[in-house]
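Missing here is one protein chain; the remaining ones are kept as they sit in the complex.
What follows is chain A.
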């Protein structure tokens, strides 16, 4: 019986595996011809990155060499592209001639996606798919040469690590907020980024490429924020697309890939099959090797006339970068009815997260300790009932009676030089030394080192260091943690964020051993505030970690409408402003217009969708948001002062305006209200404000920490100064001290009660300290003193305020 003529287009890994199965089952059944555009046979493509790095040689990753194909009698037409398939005549035409087939397998794989930016065709811009790309990259590696890798997915990061090992200076640009976002979550992404940065790789997140620069050859990359990064080599690793042009030209039905059934038969022609990355099956396309091997096995059976069915299965991911231990499997998106189990070991850089739905494990992400990855993957694939071992599941199969999480791990991980007591400049090492020298309780440590002897916010940390250093000999008193996600108090959290230089939310979750993947509604606003207050230049404010009023930049009212209140500097307005407010109230049907206690005008009952428009109108009249909804500066209430009042001693209105213009836009732990009264008669009620200034003939009395809400309290005297400039300097220093030290949601009077007014006075009495605080406040204001109304009247931002069922939205891709 004559052999069946089998033609395979493509000699990738799936094709190689198919041939192995066929020859193993019936070595003489087929007369096989294999076309391959690459001038070589099958090699282990997923091992290209170790070849790039120099950790493997090309010869090691060849899986089917010429001798293998020859021994199996395969006609190899390598280095020859297929130009056409004639399904009517059942022939395949290569560049060097035609071959007839009885059965045809299309295994054309995928092609890299090239982002459509100017300069993408310049020499020096390469993709990363095959040996030729790999060799091109290796050729570009010269000492001191710079590479930019666009795409922080699996392939991009492997390329980056390989190029770095080859001696290049490497920058990775990634569009998303964390690396490998399709395979891992933000916490694992944070650890991965740290790991890569430790290798000297520069990782830039939320980096969108605008243009590849160069004349005649690549010279750099420009981002949309106009940052330019020099480059001798640009590697595009942003994704792949099934190669379907040949199939489409042969009028086979093609979606994202070539459509096949569960036997890998094309949807169009029963004698034509497709295999590998060029395939689309039940809406899915493929990029990892495991399902390709499954397909090869099924197709071999199909070609041999046996029954088998390809099924989609859960995949796991590993990154082939030596020393990076990363594992993920299944679905780890947050969702209704899903429960997370999180384990973190900050000292070892370990993060593990399991996602459970019902009684099943549906996802697992791990970094730093992947020993149990295979076991978890098995549980996911088998849809095993894990209800019995739910409590101990995270400890893996070898669990022998797991230890509870250690709340002192974060402190134990601190370096000896980490500063614990900022007031007295005491580092961890000095405290440990003191404990070693016999200081075995808080009082003794305080006496010996002065740690926690001033403002006292580091007391908890000192106690933890005592606990860590002394082990069982020390029992720390119980303190109130931030929330159920952690055992750390607010004060310790603030101190650790500074000491460990934690500059992102994932950094806080990981390094401080948070028990949840991303915090909760209680801790997120606090952490978001602490990060933006301590690292204004490094951290980007996260609106999702804010209360609804701050997110929408308006106060939601009991009927679901919002209030809009423009700022009136020092309570001063103009006829034009009043007209604009009146016009806006008319135009948007505002039912209530109210003069507030803070000397401003509030428009109540504005519909959410009208917010951007009304803001735009008020902006146009020169007004900005009054921040009537923020944990930040609200108002500066003033009296008319020397301009009009017979009793006025100073220009209280002018000073109030000056202070308001200085402080507006700054985020604080809780709202901050100021008052400036022109004389001790105190018409501006300055003596019950967070900061109240009473003008007197000889200068200005600055009081702080008053209250007139649930608690009523007179201000405490902070200082008396002679000039307006000094008032501004002291007030800014006080506000910044409050911003840097207070617990989130503590008004200044609560904070000073905790740290003591004496400490506040002593700290601010030092001119250099005041200058530093003013400097840091100015840096923060350079980022945060922006009018949220102006930003949100832009087209893109406006959409956030439209009703959800808006049909004018463009269809998502």
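Convention: a residue touches a chain if its C-beta (ideal position, glycine included) is under 8 Å from a C-beta of that chain, and two chains touch if they have at least 3 such contacts; residues count from 1.
One rule holds in what follows: contacts and distances are computed from a predicted model.
Asks: UniProt names the one chain left off this complex as which of "GAF domain-containing protein", "Cytochrome-dependent sulfide dehydrogenase (Flavoprotein)", "ABC-type xenobiotic transporter" or "Spore germination protein KA"?
Replies: "GAF domain-containing protein"
Asks: Any idea which of A:100, A:167, A:425 or A:591 touches the chain not displayed?
Replies: From the options A:100, A:167, A:425 or A:591, the contact with the absent chain belongs to A:167.
Asks: Given that one chain is not shown, which residue among A:133, A:158, A:325 or A:491 touches it?
Replies: Selected residue, touching the omitted chain: A:325.
Asks: Can you say which of A:4, A:26, A:55 or A:269 touches the chain missing from this structure?
Replies: Residue touching the absent chain, from the options given: A:55.
Asks: Would you indicate which residue among A:94, A:330, A:368 or A:665 is in contact with the undisplayed chain?
Replies: Of the listed residues, the one touching the omitted chain is A:368.
Asks: Mind pulling the chain A residues that touch the left-out chain?
Replies: For chain A, the residues touching the absent chain are 44, 46-47, 53-57, 59-60, 138-139, 141-143, 161, 164-167, 198-201, 321-325, 348, 350, 368-372, 396-398, 400.
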